[in-house]
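Every protein chain of the complex appears in place save one, which is left out.
Order of writing sets the chain letters: A and B. Residues in each chain are counted from 1.
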Amino acid sequence: MPDATGLELIARRVRDRVADVAVVDTAFQRRQATLQVAPARVHDVLAYLRDEDDEPWPWLMSLHGCDYLPDEPRLGVHYQLLSMERADRLNVKTRVGVDDPRVPSVVDLYQTADFQERELYDMFGVVFEGHPDLRRILMPEDYEGFPQRRDFPMGGEPVLFTFNEGKFPRWYD
Amino acid sequence: MEPIAGTEAEVAATDELFTINIGPHHPATHGVLRLLTTLEGEVVRDLKPIIGYVHTGIEKSCEDQQYWKAITFVERMDYLAYYFNALAFCMAVEQLLDEEVPPRAQYLRVIHLELNRIASHLFWIATGALDLGAVTMLWWGCRDRDLLLDLFEMSSGQRLHTRYFQVGGVFEDIPPGFERKCREVIRFLPSRIDQYESLLDRNEIWLRRTKGTGIVPQEKLLELGVTGPLLRASGHPWDLRKAMPHCSYEDFDFKVPVGTVGDNYDRFRVRLEEMRESIKIVEQALDGLPEGPWITPNRKVALPPRHELATSMEALIHHFKLVTEGFRVPPGEVYAAVESPRGELGCFIVADGSAKPARVHMRDPSFVNLQALKHMAEGSLIADMIACVAMLDPILGGVDR
Partner (left out) sequence: MTRTKLDDLRVRQLGAQQMLRGELAGRDLEEYVQERVLLTRLEAAQNWARKNACWPLGFGLACCAIEMITVIGSPRNDLARFGAEVIRFSPRQADMLILSGRVSIKMAPIIRRLYDQMLEPRWVISMGACASSAGMFNNYALVAGADKFLPVDVYVPGCPPRPEALLHGILRLHDKITGNPDMGWRERYRAEGTEEVEQA
């Protein structure tokens, strides 16, 4: 992990060389460095971090998301970058709202993002612009709803106890 | 592999393409994987894996459970490497809590992890060789795996999904006969691995089917995010146990087997050698097992031992709080990665201050490795594709979660 000062240096380099509005926030907690970027700039920032930076981050290990209900903007997309030479990880994250959940896709930079972006689309509804084949991957193709969002109900069945079902019918209501 | 002269594979691509569904129910798909293959004769031109047939919503279920209950959910994800799932989760929670795991617990964890790695590779070779026709390996692999599962049953009472790893250490100390039995098992395991080698390694059919098939260049594998024995077979020595050591792996002296060509044969050899190295690690861990507590002494996180409940009021209150509500984790986000038998297994946890996690995501190695299947099998015959699936070692529980 780059430490706090390392993270600030990375943030400054990204601000200088990509765009000033790209970096929204930096966070260093539990020895993990997180760089928060604006959703529209994700592709540029990741391309910069991969190729041109003095300390490049060539590999994307994981692309995952989170629903930060009740914080707005709700949906977060995290990119876990790895540098094998320095044995170091960097977390890049971006937050989009539910009403306009569009994020540029990074499949052309990191081909590993293919399945993982589809999973984010399936579970959260984040639309990745530029993805070659964005359709549901885990749920059936015609499923409606985005299961991993916090306001999606857990589903499942109430547990029935037959020995006293007669006395207390539909106790779960 | 060069097409055999005079056969259909050599004919130019002017024939019709035929799309066939190697469905979720198929002997060779290692679970419920659906492959939509576009064939030209017998040659695979395009391959689309369709997954989701065993999607269980584990990640969503975890948001409803306390942290120590979520361990059981997360264990059932990659169902051959259950200790690794639990370790990734426990490591992430321990990072969030800033908990230190006592050294005895770390060594016990390493023993169980490496035994699980051997068991996972044994099951892989049992079913992988079965796919390619070597049925004897199924009997032998399952036979030896039973001995390891006996060890797990000794330490935790369950063969699979043992809930042995807890946040802060392990659930219980190992019973008195465990070390002796473990040494017995690892004493004759190397000879068993020699038996597998002698059965398969000089078998003409095996060599013809695995040598030279399923080659993907190393850069492509790295781009696809592939880790684990697949990456090591192509020559790249990236192993999280050596590069970013966790759980006291830096105390052990072991080698990381690396292949040269990156074909199916190399993947097979790498996994066999990994089994041998794991045996070495278990021996070293048993030799150097330190004394001490097997779980963190922090009573706010770990259950107090039962005998304290009769005498100490505080212990009773801690026990009550932990069992009913669970421990609270201060808000934060953490990603912790371990080296599972299939690659990098990562766990991403978002904590919001309550006793239940707000988001648990497991970065499963099989999910990412499956993207390499298309590149491995394109241009090869169907039989080679089956060999690729066998050597890729996907676990569909982890792929679908």
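The working rule: a residue touches a chain if its C-beta (ideal position, glycine included) is under 8 Å from a C-beta of that chain, and two chains touch if they have at least 3 such contacts.
Computed from a predicted model, the values in this text were never measured in an experiment.
A.B. asks: Consider the whole complex, including the chain that is not shown, and state which of B:Thr37, B:Gln106 or B:Thr127 touches that chain.
C.D. replies: For the chain that is not drawn, the touching residue is B:Thr127.
A.B. asks: Based on the whole complex, identify which of B:Leu36, B:Val54, B:Leu199 or B:Leu309 touches the chain you can't see.
C.D. replies: Answer from the full complex: B:Val54 touches the omitted chain.
A.B. asks: Just name the one of A:Asp16, A:Asp54 or A:Glu157 that touches the chain not displayed here.
C.D. replies: A:Glu157
A.B. asks: To test your reading of the contact rule: which positions on subunit A touch the chain that is missing from view?
C.D. replies: 139-140, 147, 152-157, 159-160, 162, 165-166, 169-170
A.B. asks: Tell me, which residues in subunit B touch the chain that this view leaves out?
C.D. replies: Subunit B touches the chain not shown through residues 23-27, 31-32, 52-58, 60-61, 72-73, 76, 79-80, 123, 126-127, 138-139, 141-143, 145-146, 159-161, 396-397, 400.
Please note the rule applied: only the chains that are shown with their structure count from here on.
A.B. asks: Which residues of subunit B touch subunit A in the complex?
C.D. replies: 51-52, 55, 57, 59-61, 63-64, 95-96, 98, 222-227, 238, 243-244, 332-335, 337, 344, 346, 348, 350, 358-359, 361, 363, 367-368, 370-371, 400-401
A.B. asks: Which of the residues in subunit A come into contact with subunit B in the complex?
C.D. replies: Its residues touching subunit B are 29-32, 34, 58-62, 64-68, 78, 80, 84, 87, 89, 91, 110-112, 114-116, 119, 123, 136-140, 147-148, 150, 152, 154-155.
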